[in-house]
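One protein chain omitted, others in place.
Note that the chains are named A, B and C in the order they appear, and that numbering of residues resets to 1 at the start of each chain.
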Amino acid sequence: MIKAGIIGATGYAGGELVRLLTGHKNTEVIWYGSRSYIDKKYAEVYQNMFRIVEEKCLDDNMEELADQADVIFTATPQGFCASMMKEEILAKTKLIDLSADYRIKDVNVYEKWYGIEHKSPQFIKEAVYGLCEVNRDDIRKARLVANPGCYTTCSILTAYPLAKEGLIDMSTLIIDAKSGTSGAGRGAKVSNLYCEVNENIKAYGVAAHRHTPEIEEQLGYAAQEKVVLNFTPHLVPMNRGILVTEYASLKKRVTYEDVKAVYDKYYGKEYFIRFLEEGVYPETKWVEGSNYVDINVKLDPRTNRIIMMGAIDNLVKGAAGQAVQNMNLMFGLPESEGLKLVPMFP
Amino acid sequence: MIKAGIIGATGYAGGELVRLLTGHKNTEVIWYGSRSYIDKKYAEVYQNMFRIVEEKCLDDNMEELADQADVIFTATPQGFCASMMKEEILAKTKLIDLSADYRIKDVNVYEKWYGIEHKSPQFIKEAVYGLCEVNRDDIRKARLVANPGCYTTCSILTAYPLAKEGLIDMSTLIIDAKSGTSGAGRGAKVSNLYCEVNENIKAYGVAAHRHTPEIEEQLGYAAQEKVVLNFTPHLVPMNRGILVTEYASLKKRVTYEDVKAVYDKYYGKEYFIRFLEEGVYPETKWVEGSNYVDINVKLDPRTNRIIMMGAIDNLVKGAAGQAVQNMNLMFGLPESEGLKLVPMFP
Amino acid sequence: MIKAGIIGATGYAGGELVRLLTGHKNTEVIWYGSRSYIDKKYAEVYQNMFRIVEEKCLDDNMEELADQADVIFTATPQGFCASMMKEEILAKTKLIDLSADYRIKDVNVYEKWYGIEHKSPQFIKEAVYGLCEVNRDDIRKARLVANPGCYTTCSILTAYPLAKEGLIDMSTLIIDAKSGTSGAGRGAKVSNLYCEVNENIKAYGVAAHRHTPEIEEQLGYAAQEKVVLNFTPHLVPMNRGILVTEYASLKKRVTYEDVKAVYDKYYGKEYFIRFLEEGVYPETKWVEGSNYVDINVKLDPRTNRIIMMGAIDNLVKGAAGQAVQNMNLMFGLPESEGLKLVPMFP
Partner (left out) sequence: MIKAGIIGATGYAGGELVRLLTGHKNTEVIWYGSRSYIDKKYAEVYQNMFRIVEEKCLDDNMEELADQADVIFTATPQGFCASMMKEEILAKTKLIDLSADYRIKDVNVYEKWYGIEHKSPQFIKEAVYGLCEVNRDDIRKARLVANPGCYTTCSILTAYPLAKEGLIDMSTLIIDAKSGTSGAGRGAKVSNLYCEVNENIKAYGVAAHRHTPEIEEQLGYAAQEKVVLNFTPHLVPMNRGILVTEYASLKKRVTYEDVKAVYDKYYGKEYFIRFLEEGVYPETKWVEGSNYVDINVKLDPRTNRIIMMGAIDNLVKGAAGQAVQNMNLMFGLPESEGLKLVPMFP
């Protein structure tokens, strides 16, 4: 039984981790860390867990937790994990960080986009970017995994095979993303109130969202060139789900079958990536509650562009599900253990 | 491996049955019956099942299905199951009917409220009303189970212990119920369009809803008297969930603790019924996707009434989940097999 | 031109007042009071008012405002208006208080239910309860109007004619109410976040909601007896709208036509009250954005009860619209001036 500790267990991503780990036959959650709710019963914070989780919330003492846990998940604000990290912790336990602290290799880029000083840059090199379908082998050996962002997971996986195979002109890549509101977290802000989000759609963080450099870095590795792109997130009145619509110019004439073959080459054996039938476009509802990524493309000969579309559940493949997938890899378990969740419809 | 056939597999309740049976380790779905989509791949009707269900939809030939299946689920319009039923079918297979055909013992009451002739009243007596927590022993021995309605499951279980123990005056019982829109089915009707339901709430079937006699009959058995009550359903802009708010006058002075003790007497060992902490009222979101029934009460000394509240997921405990729970009982499996679903939040 | 000042202009009710007064040909808003946003442009708080309202937010100095305004609207938390009130203010200006401070005639009842001390009980007697269709004549002469609560407006008007004519047994009256989320205000609370309200319904304030004594007092005047009842509010995932479903036993045998005649007697000439056609039940969407109250009833001979249903837009007839209607009466304008808003659908 893997002993798992969660710091930040009462945010939405933390709550989803609890849901997934509760149903995972090889893990036991031994620490529900939540600075805001110390000593409160976890099930009083999330009543859906009544009679399922009996424990109380604990603090965020990562050192003490490292003594007890085989793996620590940090679902905490940017900067927290980096501020607590030391060799002693990694010597004792594995760590999967759901924040952005170790996702970006260039600490200057991190500090510029996030506007904070990185407190433990010495671990950035060691950290493995936990996009399972791309970095599987490195993840298996890692002590420290940087779990990818929600937008980035969806954005990267949707374009990755075409970037890797050089089919698209990376300088033309534009990513228009749409997210459910759980991505905004559980903080009490006026802009996230029901009446402000409901019956409304808006863009935000235009040409300035922090997931941009993460997408650029990873797609840059795939394309083996420096990538600069536009990424525009939008807030959609729904709880869960991310849909990305990506546009790029094709570098050569290809057919739908050619493109499908490229996706099959990279994803044909992937359990969690479903390349849909021709003409069927991803919808967030079809992956809700699951770890799937649904992808399809449409070629437009009129403009010589390809439109790539991808959908995930932001709290599962975009956060907690991918974290569990990383844990499975790190502990030598079957990669889909505890994650064969059938999407819920409606 | 239990071979299960579903007739009506492409309605919302049928789809939920597929979701639950797909995750059930002792069953295999061998028949996806859907008159509307014969020969179409099931996953084209419900894209969430892409790469999970490969089969095509079949017709609704119950006789042929009875030769192949160990259990048949009928998630079909009222009257269908009764019109197909014969001894030969029950001799070969078990049957769980999610329609109302065998729920009401008095065929005249059925025919009056449903406005159709019952085509096989000879099976009504044999049929067991599949409210698991109440009729567990009879269900274990049944060939034919009448799976309760969604509103009725929630309405009955919320008041059952108090009716049984004679604490409330049954002539004062009023049930005000609120349901998500999946309860209205997948039929293409203007009144169920997004723009008609969204940002709206309304009562319907006032003093005329078909679930009324079913609730009255079952609570009558509990109270051992004839029960006549008001039941008012409302349509709420959400996909899933039923909340009932029930009002009744108390027959004697009792405390919250007294009442809690009564609920504990009947439900204390029930896996799927959660009597909440004092002051915490049921919310549909806390049971979403799960087979739980959340219940609590509030006593009002000013009016000498008790307000009982209960919440379920209408597609799970209100339909497919309870059907699987019945199947587990009928086949001697652990009652919660395949149903330990953690509610999804948000 | 009536000079109107609003204190609490940046709450949802205050915002709706701005919307209505902006379209009212006899008024000019001269004061947008908002303690939280002093010196900020009003249109930066509510971007829908961009290029419509150019003014900045001011403080809540009621004395200074009284010098400038012909009428003051207070859309403020309970206790504020009472704490600021003095004869000097009422000597200079009319005041319409959207809070509960002057709604309840018995100051002890107010202090018990609201849990605060009333700071100016000497004005309670003078204050007129601003339920226009009931107290029209007194409102015309009033200096100080207590604008009714949202739930109470809908609850009272729906039952009023039957209470007045003695058709129903008031001791059996139960009010089950459902409200959109704007009724919870614009405060940043976790419980009002999009993800907490969406796809969810719950009861709250069960047997304890502050609107209860207000409903009891007013229906008591109508029935000429002391009324004690159950009132249960529910939170519905929609922005606007209140639906009440009220249950009571009939004191004598009546037909639908008899009951309709009673409603016609009281409401037949009312512009804002629509008694619907038989069999058509109120839906909140049909009154959205308007000052209408839609009402209908269903008689149930099986239980000898009548089910009364009413719907309003909680921000219009339940708050700002009724406040403007009161203002029209107080200033001798046509009662529907600025309020002939056609409900918006969908």
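Brief remarks follow.
Rule of thumb we're sticking to: a residue touches a chain if its C-beta (ideal position, glycine included) is under 8 Å from a C-beta of that chain, and two chains touch if they have at least 3 such contacts.
Since the model is a prediction, treat every value here as computed from it, not as a measurement.
Per the touch definition above, the residue from B:R51, B:K86 or B:K189 contacting the chain not shown is B:K189. Of the candidate positions A:I30, A:I116, A:A188 or A:A203, contact with the unshown chain belongs to A:A203.
Contact with the undisplayed chain is limited, among A:Q47, A:N135, A:T284 or A:N326, to A:T284.
Note on the undisplayed chain: of the listed residues C:N48, C:Q122, C:S191 or C:Q224, the one touching it is C:N48.
The chain that is not drawn here is touched, among residues C:S34, C:T74, C:N147 or C:S182, by C:S182. Residue C:Y12 is the one among C:Y12, C:Y32 or C:Y129 that touches the chain not shown. The set of chain C residues touching the chain not shown comprises 12, 15, 19, 22-23, 44, 46-52, 182, 199, 239-240, 274, 276-277, 280, 283, 285-290, 294, 340, 342-346. Residues of chain A in contact with the chain left out of this view: 172, 174, 176, 178, 180, 195-196, 198-204, 206-207, 228-230, 232, 234, 236-241, 243, 245, 247, 281-285, 288, 298-300, 302-303, 305, 307, 309, 346. By the touch rule set out above, chain B reaches the unshown chain at residues 12, 181-182, 186, 188-190, 192-199, 237-239.
Just so it is clear, only the chains that are shown with their structure count from here on.
Among the inter-chain contacts, the highest number of C-beta pairs connects B-C. The geometric centre of chain A is 46 Å away from that of chain C, both derived from CA atoms.
Between chain A and chain B the centroid-to-centroid distance comes to 36 Å (mean Cα coordinates, whole Å).
The geometric centre of chain B is 38 Å away from that of chain C, both derived from CA atoms. Listed for chain A are residues 12, 182, 199, 239, each touching two or more other chains.
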